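Okay, so here's the structure we're looking at.
Excluded from the complex is one protein chain; the other protein chains are retained at their positions.
== chain A ==
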């Protein structure tokens, strides 16, 4: 440490420059000589909490326990379009756009929470433990992210910095400057919402229930403790005192947890009127529309995001995939090219570029995009690239290439249900019915949310004369996609046979 500089000032400067680790070490050395220096103490706890900071405005991944034992939802049998577990199914797009494992149309951006399966959607324990991408990741446990971050930061600081249990919270609540720092420390580093709640309630009393900050923090603490209705009350009251963007996000999260997305949506829309130039609010609106399966409105919101923040990766990629699935591959190509110009380079991006090129008749570009995607790929996404190559093979009529590519996809990613389904279809064309049936069965067991393998399986069994199996499968297919015309026709036919009418 340079001796001529005042160490406290140095620590402050380092904190401002966000060099937290060195700031902490300076603070530690000062505190070892003068342990009661409040300024340094405050600096150190700020540095620690900033180091452990997690952006809580984002949606979060849900743990297995939360998914299975969730009882916060307002309605047990929600009407379509009012709940995240019963999204408004836009049936005309169902055969056109692929579904994610949660049964929603897939979006262009993989974000926390969007891929998890909602509670009450009739899910089994097995499905919950598989997680959004079976076989690739451990399922999230409750507080998964936060617990790990908490332990990591503790190691850095080398032992406990503040003995939380010995703190006299009433004393700190009287000193707002210290209390503000302390509550962040409690929430971010200690991950102890119960203690933080005590501090908050003392502090808000001292502030005569007038401070928006303490009400917001109270709301956050209640949220972490799972007391969503209390959280809502505090956050609402905080917004009444002083409307802040961050508070709106906190409240949105509460509503999403309560599974009342329409309330969350109207909250964000009113926030958007107050803060018209805030892209994150618009992004939040677009995300909720996405979760509800309302592609039109979400696209409109993403476009507004781009007007304010022209390099929002999430907005660009979502718009790109939307225009791809609405038969505008040329436009999606432009969006993906923009992402490329922004310096992004990933397997997914190249693979999407390849598909867009191919479907907008830029054949020379398409294959080189796929080979670039393969170069960048690792074992988690290589299978998807091969799957896309297989689709290209089908489109150019080179079924041998397609078959090989799907086989490779399956050998790399054993859970690629779509590849199995397509292998089944290709087997059908070769009149290899046994193998086709096995493939469809495999796809069905891997991805129970897809109706295509179910329908194909039913059709195959019907053709082979096994009406019982066909009936079972077509019934399942209709549960997923109640308006599927072909399934309905097949079911009618089967009912006729079973009732003995023909």
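Please note the rule applied: a residue touches a chain if its C-beta (ideal position, glycine included) is under 8 Å from a C-beta of that chain, and two chains touch if they have at least 3 such contacts; residues count from 1.
Just so we're on the same page, contacts and distances are computed from a predicted model.
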item	value
Protein name, per the UniProt record, of whichever chain is missing from view ("Ubiquitin-related modifier 1", "Bardet-Biedl syndrome 4", "Exosome complex component RRP46" or "Ribosomal RNA-processing protein 40")	"Bardet-Biedl syndrome 4"
Identified contact with the non-displayed chain, of A:297, A:380 or A:466	A:466
Absent-chain contact - pick from A:309, A:432 or A:486	A:486
Selected from A:205, A:307, A:375 or A:395 as touching the chain missing from the view	A:395
Touch residues of chain A, complete complex, unshown partner	92, 95-96, 327, 359, 361, 363, 394-399, 425, 429, 464-468, 471-472, 475, 484-486, 497-500, 502
